[in-house]
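To start, the structure itself, in structure tokens.
Our next item is chain A:
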Amino acid sequence: MAQGIHVATTINGDAVEYVCQPRETLLEVLRNRLGLTGAKEGCGTGDCGACSVTLDGRLVCSCLVLGAEAEGRSVTTVEGLSTNGNLHPLQKKFIEHAALQCGICTPGFLVSAKALLDRNPDPTEEEIRYALAGNLCRCTGYDKIVRAVDAAAKELRSKA
Partner candidate 1 sequence: MIEVQLSASLREFAGGAASVAVEATTVRELLRKLVERYPRMQKRFDEGVAVSINGEIFRDDRAQRIPEGAEVYLLPRIPGG
Partner candidate 2 sequence: MNHDQSFTNQEFKIVGTRPPRPDGVDKVTGRARYGADAFAPGQLVGLILRSPHAHAKIKKIDISKAEKLPGVKAVITSADLPDLTKGDRGQLDILENCMARGRALYDGHAVAAVAAVDAETARKALQLIKVDYQVLPHVTDVDEAMKDNAPIVQPHIRTVGVNPAPTKASNVSQRTEFGHGDVEAGFKRADVIVERSYKTEQTHQGYIEPHACLASVGPDGQGELWVTTQGHFTFRNQCASLLGMDVAKLKVTSSEIGGGFGGKTHVWMEPVALALSRKANRPVKVVMTRDEVFRATGPTCSTSIDVKIGATKDGRITAALATLRYQDGAFPSIWGMLGGMTSFACYDLENVKAIAYDVLVNRPKVAAYRAPSAPMAAFAVESTIDQVAAEIGWDPVDFRIKNAAKEGTRASYGPTYGPIGIGPTLLAAKNHPHMKAPLRKNQGRGMACGFWFNFGGQTCTDLNIGVDGTVSLTVGTVDVGGSRASLSLIAAEELGIPYEKVKCTVADTASLGHNDTTEGSRGTFSSGMATIYAARDAIRVLKERAAKTWEIDVADVTWRNGRAMALKAEHGNLNELTLEELAAASPRTGGPIAGHNEVVADGAGVSFATHICDIEVDPETGHTKVIRYTVIQDAGKAIHPDYVEGQFQGAAAQGIGWALNEEYIYGKDGRLQNPGFLDYRIPVCSDLPFIDTQILEIPNPGHPYGVRGVGETSIVPPLAAIANAVSNAAGVRLTHIPMSPPRILKAIKNGNGKSHAGR
């Protein structure tokens, strides 16, 4: 077996160290080595977005990032969305608007939606739909998800 690689990185603001195999993806490291199972594997090929996280602030599929690549970077997962005990407005609106049914895609949608609102606080419906096109949902037809993101954007703007 190939030699393990030591990685020092930051996850959800905390300094984290781990040893992973060269082949191991960031998603596998998060789920199997660090117990952060919020990111899900729906496809393993970057087509479903269920494993979405941000890497140095950029939205990525953690199934298409090697664990070794996280060295010295900063990773944010769905577990990092709530701050000091409070749900992020996106999380609140997803519940209020019944924007989830089975919920397996929800963590990925929340991370993607946050990345969208961070760079575009006032997106149109079309901008929301295209920004979320990398996240597959098979339950909702996306209707209530788009409404929830729009509602969260409004709330965030009103606070800003």
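Criterion applied: all candidates are chains of the complex that A comes from, given by their letters.
Everything below uses one rule, namely that contacts are C-beta pairs under 8 Å (C-beta built on N, C-alpha and C of every residue); 3 or more make two chains touch, one makes a residue touch a chain; residues count from 1.
Keep in mind it's a predicted model, so treat the numbers as computed, not measured.
Trainee: Judged by that same contact rule, which candidate in 1 or 2 sits against chain A in the complex?
Mentor: Considering all copies, chain A is touched by candidate 2.
Trainee: Name, in rising order, each residue of chain A that touches candidate 2 in their complex.
Mentor: Per the stated touch rule, the residues are 1, 21, 23, 28, 31, 35-45, 47-48, 50, 77-79, 81-82, 87, 90-91, 94-98, 100-107, 110, 126, 128-130, 132-147.
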